[in-house]
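The complex appears here minus one protein chain, its other protein chains still in place.
Going in written order, the chains are labelled A and B, and every chain counts its residues from 1.
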Amino acid sequence: MTEILRMTKLKIEGFSDEQWVPIVKGVDVRLDKGEVLGLIGESGAGKSTIGLASMAYTRMGCRITGDSIVFDGMELFGADEEFLRKIRGTRIAYVAQSAAGSFNPAHRLIKQYAEAPVQHGIMNFDEAEKKAVDIYRRLLLPDPERIGYRYPHQVSGGQLQRAMVAMAMACTPDIIIFDEPTTALDVTTQIEVLAAIKKITREFNTAALYITHDLAVVAQIADRIMVLRYGELVEENNAREIIASPKEEYTRALLSVRTLTEHKDLSESEKDIILDVRDVSASYSGKQTDLVLEDINLKIRRGRTVALVGESGSGKSTLARVITGLLPPLKGEVIYEGKALPPALKNRTREMLRLAQMIYQMPDTALNPRHKVRMVIGRPLAFYFGMRGQERDNRVYELLEQIELPRKYIDRYPNELSGGEKQRVCIARSLAAKPDLIICDEPTSALDQLVAEGILKLLQELQNELRVSYLFITHDLATVKAISDEMVVMLKGRIVEQGVKKDVLAPPHHEYTELLLSSVPEMDPDWLDNVLEERKRKGIKMQEFVQS
Amino acid sequence: MAFLKLLRQSPLSARIGLAMILINVFAAIFTPWIAPYTETEVVGDVWLEMSRDHLLGTDHLGRDMFTRLIYGARNTIAIAFITTILSFLVGIICGFFAATLGGWTDQFLSRFIDILMAFPTLIFALMVLSVVGTSIAALIVVIALLDSTRVYRLSRAVAMDIEVMEYVEAARLRGEGIWWIMRREILPNAMPPLVAEFGLRFCFVFLFIAALSFLGLGIQPPTADWGGMVRENAGAITFGILTPLFPAGAIAFLTVGVNLIVDWFLHIASGLKD
Partner (left out) sequence: MSGLRGLVIRRILMGLVTMFVISLLIFVGVEALPGDLATAILGQEATPETVAAFRKELKLDLPPHVRYIAWLGDFMKGDLGTSLANKRPVAELISWRFANTIFLAASAAVLAVPLSILLGILAALYRNSLFDKTISMVTLSTISFPEFFVAYILIALLSVQLIIFPSISNINDQMSFAQKIYSIVLPCLTLTLVVMAHMMRQTRAAIINILASPFIEMARLKGIKRMRVIVLHAFPNALSPVINVVAINLAYLIVGVVIVEVVFVYPGLGQLLVDSVSKRDIPVVQASGLIFAAVYVSLNLLADVASILTNPRMRNPK
């Protein structure tokens, strides 16, 4: 195969703390015509920066320092802007993570689509439009003749992302850079966009750099995969081999995630119910007509983990707000150990509040940046148990030990901790109240894969030790499979299916559960093709459940 | 200590700004020791040139300009400072209450303040002062109240941003009272924008009082005050005598200094975020 792009000893620096620090430390990247190369790594791996560098472009405060970027025989490193401008958009195109931000709100989609081909003098507007309709159709966008005449904010997220893929394809480039194009999407939408990307790159035989943190996603698309960490290459191989037999420890770690399963005795199912949500309906406006939750019934037993699964807008976080009293329900009640809790937070006693604690998605915003760890963990101790001084410090030390952080962390501020450490402190804060129930609202989705793994393991150990129950809210089915005992699937404010995990996961499923389960990428390069094949056979329309 | 370290890394503009402020503060504190004469003492002829005896010459009544300028520093800065503090107390307390309580309290306060803010401050102050008279106490209270509308807006907005943070929700769920939430959760995090705003508001109030005094409606003679001194000596300019530029320049000197520091502070604060 012929080579289209070669970056040799690519070095990129970023400006921080008044000095230039290396971000990418001499990585070699080679891309052949029509080949899809996956760049994978956790945050800080430098993968997006490498992607942009293939167009000899850097963001504000970054610079490329070497050694060479050769595209189709032309050296781009150090080339003048006008030369680069003629290549960008025509021969190398870019697809960003956030379609909503990357489309200009002032112009119609078709105008933005046609801009590159018309401005570069490749075709006139009518020709561009004709081609746009063809590409929109190939990408399965609804109403391809007219969707281009909408404004960006008038189409759904998944459609907009596909419209951006179409825009990148406008000049039939040699290479497209996909920068986490599905990360911001729900799983059922992600699979559509993935399918669209795979289809279009194959049909036009376009080479691509596919950047993501999700190995299962990249396995579907890429021919070859490069694993990156801290701006350096860890391992490079073709996709099938890297998944079948990873050579490096780090790659193995990335592959082996979400395998912690443990089998508890789930037979005594009616005993020990600590929380019982009965017939709850709720809305933010207070009106019956726009219910966010409808007739929710849910039981949580001591020492168990109930996973609440659903996509954005399904009402799962709202349910947490009802349970904690932040949003009093319109109808129904929340019963704790046989006694109904007052619906509003302000009417609950301190003791009632102590029993249910929260862990949040973003550890950055869940910790007051002006409070030291001593204060964060110590406050619930003082507040609920009246602990003071040395007694309180000792208990804080015990808790730090439980979450596996060193004692000296007691005097640290949150910004002196890593993301995973912050989340551990959040866990300690909730444990300090000695709760019966911890509501975990997507506690791992903002964390890097391996860090998330550690948090899940910790949560499980704590459960075994303390018999605390979890209500685990998540959109990530891999996490559910790893940690839950029972599962509740939500769609548009209703529960569509619930029960013991292995029953829910085993067929027959409710249609939506089926769609949801089958949309989760697996570490199998043939997974996407198989699922699409299967869906075609069964005649399932992708858009059926997802509002546009 | 941390401050000293920051200062060592500070850009030149910030150091100049700090020096400018310190000179003013020094003059305001040690007034009687620095000033060669007393505040209202007539020491010579009208509008004398600069000389060894009279560093900046004399004013329209033959008082020493340098002395008046030093006393003016004390009076003008002190009044502006007290006014700004009062304005912040009122503005922050109302703003935080509106943000944490929400609902009707917020609606009522915010609508009321929207209307007050739709009224040009200078015109409002002129009208109110024409009614209540121009005592220093009236001046401070009127300007502080008018200015607190701006502080209210900002502190409410800042508090609202912090209010939606999960650590505040966590405190609510723990059962903390509104006082704890305002004081321990919101206030420490609202400090950086509020401190910057304090600098800006101080400049505004300072210029505002100067403007009022210049119009003859602020601090009344014979009290030395920079705005008023510009007014008293305005006639000199047409004779080519630069006397009115000294107090006017002194006002500019202090506000430039404060603005330089605020600029630097905003730069640091924005850097801390990421």
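As a working rule, a contact is a pair of C-beta atoms (placed from the backbone, for glycine too) under 8 Å apart; a residue touches a chain by one contact, two chains touch by 3 or more.
Keep in mind the model is a prediction, meaning the values are calculated, not measured.
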Touching residue (missing chain; options B:23, B:128, B:141 or B:191): B:128
Option touching the unshown chain, where A:104, A:312, A:347 or A:464 are the choices: A:104
On chain A, residues whose C-beta touches the chain left out of the figure: 55, 57, 59-60, 84-90, 93-94, 96, 98, 101-107, 115-116, 119-120, 151, 153-154, 167
Footprint left on chain B by the chain that the document does not show: 13, 114-115, 118-124, 126-132, 203, 207, 210-211, 214-217, 227, 230, 234, 237-238, 240, 242, 244-245, 248-249, 251-252, 255-256, 258-260, 263
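We take it that only the chains that are shown with their structure count from here on.
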Footprint of chain B on chain A - complex, ascending: 324-326, 345, 348, 350, 353, 357-358, 360, 362, 365-371, 379-380, 383-384, 429, 433
Residue numbers on chain B that touch chain A, as the complex places them: 165-167, 169-170, 172-176, 184-185, 188-189
